[in-house]
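Heads up: the structure comes next, in structure tokens.
A single protein chain has been omitted; all remaining protein chains appear in their positions.
Right, chain A next:
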């Protein structure tokens, strides 16, 4: 669990946001993947894709369904909106009633050293969604906190070395024994761990 690499990822994401990049890539590690999936879950990233040295095709350039198909799908959904929800998979409805799903295959190199994690960055009102991302637990000073301390931090008070979450929409991602979670979720589930990054 290299926090040095994570620090590089943090500053790279900040720089990419400032440069208004649409897609960027970071080295692949289990820690990076899990943290990025949490970032995507909390809406900081639009996509997380495992790929090679070249970026995956953006969604708009992927093969789309034709206009007639899209219109048919829209009318079908308008009449039967419950079809939008996944049905339990049985032998009879192996094929979805909504038609073939378009799956875009990404070429992942066999050599793990050549793999990259491609991230889609988000912008809103000409401002990046991810403005700041900084390490809390650092390679030179690792910190672990319990759920009570995390509760204090989420209530915007300082606890020990960790400043409170005082900015609107601020998130702290904590590495716990149940995976990487957001600080508020940790408080809810009474979990402690190593706070990795503060994002806002």
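The rule is short, and it goes like this: a residue touches a chain if its C-beta (ideal position, glycine included) is under 8 Å from a C-beta of that chain, and two chains touch if they have at least 3 such contacts; residues count from 1.
Just so we're on the same page, contacts and distances are computed from a predicted model.
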{"item": "Complex member absent from the view - protein name from UniProt, among \"Checkpoint protein\", \"Small ribosomal subunit protein uS5m\", \"Dynactin subunit 6\" or \"Methyltransferase type 11 domain-containing protein\"", "value": "\"Small ribosomal subunit protein uS5m\""}
{"item": "Which residue of A:53, A:88, A:112 or A:168 touches the chain not shown here", "value": "A:168"}
{"item": "Touch criterion as defined above, residue of A:43, A:58, A:109 or A:139 at the omitted chain", "value": "A:43"}
{"item": "Those residues of chain A which, in the complete complex, touch the missing chain", "value": "42-44, 122, 124-125, 127, 129, 166-170"}
